[in-house]
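Notes follow once the structure below has been shown.
What follows is subunit A.
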Amino acid sequence: MQVKETILSVTGLEKYYGTFHALKGLNLEVKRGEIFGLLGPNGAGKTTMIRILVGLIKPNKGTVRYFDKIDLKDLNDALPRIGSIIEEPRFYPYLSGKLNLHVSARYYPTKISNKRISELIELVGLTGRESDRVSTYSQGMRQRLGIAQAMLNDPEIIILDEPTNGLDPKGIIELRQLIIRLKEEFGKTVILSSHILSEVEQMADSMAIINKGVCVSQGNVSELLSTNTVNVSLETSDLPASKVMIETMGFKVRQEQQTLEFQTELESIPKVVAKLTAADQKIFRLDHRRKLEDYFLKLTAA
Partner candidate 1 sequence: MKKLTAITLLVAATNFSWAQNANEIIKKIRTNFQTINDLKCDVQMNFDIPGVAIEKINGKMFYKKPDKFRVQTKGLIFLPKQNPFEQLELLDDPSSYIAILAGESVVNGIACHNINIIPNNPEELVIMRLMVGKQDGRIHKSELTLKREGTVTYFNTYANATDILPREMEFMADFRRFKMPKAISGDFSSTPVRQDEAQGKYETGKVKMILSNVELNRKVDDSVFVETGS
Partner candidate 2 sequence: MRRILEAEIIKAFTRPRSYIGMGSIIALVALIDASFYFTGKEYIDLLFQNFDQVFSLEGTVVNGNLICFIILQTLIIQLPLLVALVTGDLISGEAAMGTLRYSLTKPISRFKFISAKWITAMLYSLGILLLLGVFAYGLSLVIFGPGDLLVLNADGLVVIRDAELFCRFMAAFVFAFISLTTVASLSLMLSAFSNNSVGPIVLTMVVIIVFTVISSFEMSFFDPIMPFLFTNHMGLWRRLFSDPIPTAEIVQSAGILVLHSLVFFGITQYHFKNKDIIE
């Protein structure tokens, strides 16, 4: 199996805003050609980290290394190979979508052709509206224009901060498809942050969960989420009796107000159900969540 090149590594990243410790020694590693999800509840430090990655803010400590050789102090050498959308994309509302792209294009050291701009407009599905003022665009159109803007320089890495924020369901689906295309058709490495697990799960290959400025978990999404161990939540007609029955099967059961909670392997659930129904226990509800999902839900609930 081919070992993928590390395209971005973050080590011991720390950032203070006054006395507030936003990042507390964050470590990350992103491989080339993958979609990397940065998952965390609001205020976890995702945006701070992303802003550090693109040079908007300076870290107090730690290193960021792109392409295995470029540090933050030489970030301008790396930026021509990076495209980004930081939070919701913002444009000059009095300019057309196309002119906005032309303005952005002038910030790159190499000339970006009109042809490239037209191609990008087509890629993001804005053909026909490119000459309209951005002020007339919907949120979804702006998001897509933002992707076009991030793609101007044909970057190797695209950083998207909460890209689906504010989009309607249709917009979310379109954007998701576009992000996946960026990886699959164009071979881009995409780093996206989100506070929605399902969003990361549906797009990302790898992910890191950030909470309170530290990375609490990092790895391959399928490995992290497809673990067999699940938390089961159960509502039956007789909770105490059901609790005893399940415990006799070797599980440690916790009774909450109206539910029984226990941890098991996914394939053991039918056995538990069979035993309860055999004992005439009525099952009103059975819910199971993967351990990481549960963990993340607790984080976000907190």
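Quick note on selection: all candidates are chains of the complex that A comes from, given by their letters.
A few remarks follow.
We take it that a contact is a pair of C-beta atoms (placed from the backbone, for glycine too) under 8 Å apart; a residue touches a chain by one contact, two chains touch by 3 or more; residues count from 1.
Since this is a predicted model, take the numbers as computed values, not measurements.
Taking any copy into account, the candidate from 1 or 2 that touches subunit A in the complex is 2. The touching residues of subunit A, when paired with candidate 2 in their complex, are 17, 51, 54-58, 76-77, 79-80, 82, 84, 86-95, 99, 102-104, 106-109, 111, 149.
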